[in-house]
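The block underneath contains the structure these notes are about, expressed in structure tokens.
As you look at this complex, bear in mind that one protein chain is not there, while each of the others sits in place.
Right after this comes chain A.
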Amino acid sequence: MPLDTSTYSLALLRLDGRRWNELRRIHAQISTQAAADGSSYLEMGNTKVLCSVTGPWEGRQTGQKGGKDNEAKVEVEIGFAGFSGIERRRRKQDKRTAEMQHCLKTAYEGVLVTHLYPHSTISLNLHILSQDGSLLAACINAATLALIDAGVPMTDYLCACTAASSATSSESDNSDPLLDLNNLEEQELPFLTVGTLGRSEKVSVLMLETRVRMERVEGMLAVGIEGCKRVREILDGVVKGYGKRFT
């Protein structure tokens, strides 16, 4: 018998049964690959990401070594598995992947203490195993766990989350923003991805591509920042749980 979802709209529940401010189930592991310097595996709902960190290392022989001003260079590569979406993916790289790579690169250049490793390269390799919305946020959370596992110095955790506005076009509608979208909600609603640094509310990543009314952006941001705080507690628990094995 299929799940009866007819009463969801009466109780203001979403399609998957969550309320407006509930995260999906987040499961994470670190040190999943022995060959990498740092590695992690993250699930946010049905979005599954593998991340491995190499470095700080010498970098390739060709080209300029390291970043400018005697700092380490951050390189990000995102690979999509062919089976990760609903339809099989054929093209390896496109503009959307390059944009996500650049967003991650600039975010982590601000978070990592790169001046400690001049003329070096820190490589992040992310593999998307399954896509179900909030893809950039899942990549950021997985990369944060992998960098902590690798021991790269950083100022704080970088945690990301998505928030959407479910309001209609009428001005009197005061619906709540939604937190941590899945794929169906991302296609229907205007949403933003926000990443904050640790316990503070300093926004390091903000990406908004859809059309939304300006007075609703502040509410979406507030809900997204609250979601990032909760994501940070979950990631903190994963790192502490892993650290308990050593003591």
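Miscellaneous remarks
The criterion applied here is as follows: a contact is a pair of C-beta atoms (placed from the backbone, for glycine too) under 8 Å apart; a residue touches a chain by one contact, two chains touch by 3 or more; residues count from 1.
By definition in this document, contacts and distances are computed from a predicted model.
The UniProt record for the undisplayed chain lists the protein name "S1 motif domain-containing protein", from the options "Exosome complex component RRP46", "S1 motif domain-containing protein", "DNA replication complex GINS protein PSF3" or "Histone-like transcription factor family".
Among A:54, A:84 or A:165, only A:54 touches the chain that is left out of the view. Of the residues in chain A, those that touch the hidden partner chain are 31, 33-39, 54, 56-58, 61, 65, 113, 117, 119, 148-157, 197-199, 236, 239-240, 243, 246-247.
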